[in-house]
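Every protein chain except one is present and positioned as in the full complex.
Letters A, B and C name the chains as they come in the text, with residue numbers starting at 1 for each one.
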């Protein structure tokens, strides 16, 4: 039986890892705040300087339950970074997310990350962020990142919600155009059709970044490929490790079964064969 | 998945149980305090009105880990009762006791009890409490209980410790004579021999109550039966349930294998066949 | 109750394993909405106790035994058995290892004591039958044939007794012979409780069904052990024991599902790691007609009643499944 003595050890672990030329392993971070954003949707801020320094949009972190009987990681997209603090936004769907919703400032939580391959944001473009439900968090971080650019990059957000437009306010500071739709009104494809003129009228090249339920993303892929718009999708999958060790999280692609956690979570329309 | 909403539910559960004519089941109590008594020995005070009201000396309570991977009960003798508050004294020996030592006032902990058959304290007598190490807690509660008597009852404590005489101060208010010995000086049998004159000189009948390591208790049984002093022993055993459902906790006796948790933990010299 | 953290939380997540729920008042009278029928016997709800984790004198203090689908009692043998020496139990991650070794006061005592008392309290009783040999089982079943027990559960799977016991449950031929013999002795609904410590559960299940049992219950415990870190010796006096508790939950589900795939119509009682209505429901999905709660009762006396209440609620929104159960239909 081993005893852990320090209150927050993220720093030490990260320093040693960087000295050894390795990634820092699982460590205990500090909870800065937990707040309700919308019915069943929480915003969790964790202090982890390494993630804050190195994370790129669409990368995710593993959170672990304090209950040793719930062993597997809970992966969440990074929604925002400020200083040493990392914001995650999640919906309560099961025992793990329910546990996390009961966290308070000062509590501790085990983390691993950042994990996965980020969006490719190299080209200056009008980035159209097409998100559905709890697919929006990585797009928020993409917006935050892109908004700091000096070039002609623009951000247009196109979010579909069940009812409450919980992320519109969050994305506003980072996006030049903010569109959203709730289920009762239609879906993101309806919205994309509405703004198609506007998107294609503009001089700048459009790039779609999308995250949400798979049927939505497939529809977006079809819509985009018909119009020759390059698109990147951030996928979800049930994970055993989240860092590439177990090959549990695969997605079927024309190139075979790829790991969502390591080959992704970001894949292009072509990689996924969703242009067919 | 079920959610528990109230902060401390001991009261509700107890009220319902008493209405239904049942014992209250496992419930969540509130931690009032945790304090270090001696190297590795802690005093834990829990608020549970039902235990406080009904517990008798040598009864014990089950504590449960907050970690669902550590399933089995951790049984502890009741050391003291004040108002609604129940004091337990325990040594850190493994993962469960280590977890409990990290509790703080206001934390919550699952409890069941009081459990087991108490000491028989019916006869007015000079009760000689012979304890070894972490066997003293139930004797402290016996002392507390007996000290309130109006009759000629007396309390003599005879405690053996490894080094620190951590419970002498606690028993003092309740005992007319307080003896103790540490390993380097000898053992409780040495002490009993020293005070034998005094014990047998007195007019009043002596009754030994003992709790501690089995070899110690067997020696005490031998010592007492040679002198015709009735003795009761509070035993320990690895438990599966602590309330009589699994038959895991047996002790071999001339009457067969008896449950320590329900037939005991208190047994007489004769029941145990330790007078042979 | 059963907060995952020792925290001052107003709302906190229930334990995945322990699953206590302060809201379910297991002591309030309850009108059961979803019964099941197992081999012709009506259970007022699909949840019973698992053998060896219920003793009337202990559990009866905490809840009304007539609230459960059935009370399955500790294995009874022809004569009193003293079981294994202590220690008999050790903890394991989300589980426990036990080697009680079927300590029990024998069938004669059972017939005059626990059984009539349980019946008087209104319980539907499944009597678990233990033996070291075919003759042992026969002697017990003979005495139970005219008793008030509602069902018999023949335990051919206890890993903690030295002769017979487990080997009968792992050898299809021996099992067929045993069951055919017992079947001829009584018309009482007869369940065989199977061991998971086998290569091919389907072969064993077929042997039992071919010999005429009315239902199967599975699983019993898996062989396991723990060592003392200081001494290097096994913790349990018997050295090995049986592993039970949440740890074995996915394993129990796998056994029930495989038997259900192979034997579409035999009633099955699912056992292993159940400590919540949701876990019970997974067994029903796997193909069980009912369940028994074991180790969870040991760490929370009212667990089986709580599981039954939670399952009753879950079945409200699953009318097809509830209807199948109520018809005693298997699928």
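Methods note: a contact is a pair of C-beta atoms (placed from the backbone, for glycine too) under 8 Å apart; a residue touches a chain by one contact, two chains touch by 3 or more.
In this text the structure is predicted, and so the values were computed from the model without any measurement.
Put simply, the hidden chain is in touch with A, B, C once you look at the whole complex. The chain that is not drawn here is touched, among residues C:273, C:294 or C:328, by C:273. Which of B:17, B:32, B:68 or B:261 touches the hidden chain is settled by the complete complex: it is B:68.
Within the entire complex, the positions of chain B that touch the omitted partner chain are 65-70, 95, 98-99, 102, 104, 107.
The chain not shown here touches chain C at positions 5-7, 16-17, 90, 92-95, 97, 170, 197-200, 222-227, 229, 232-234, 239-240, 243, 245-251, 253-255, 257-258, 273, 278, 281-282, 285-286, 318, 321. Touching the omitted chain from chain A are residues 1-7, 9, 12-13, 16-17, 19-20, 22-23, 25-28, 31, 64, 66, 68-73, 103-104, 106-110, 112, 237-241, 243-252, 256-257, 262.
The definition used in the following text is that only the chains that are shown with their structure count from here on.
A count of contacting C-beta pairs for B-C and for A-C identifies B-C as the more extensively joined pair. Averaged Cα coordinates give chain A a centre that lies 54 Å from the centre of chain B. Chain C has its Cα centroid 45 Å from the Cα centroid of chain A. Touching two or more other chains at once are residues 4-5, 7, 9, 11-17, 93-94, 246 of chain C. For chain A, residues that reach two or more other chains under the stated contact definition are 66-70, 95, 98.
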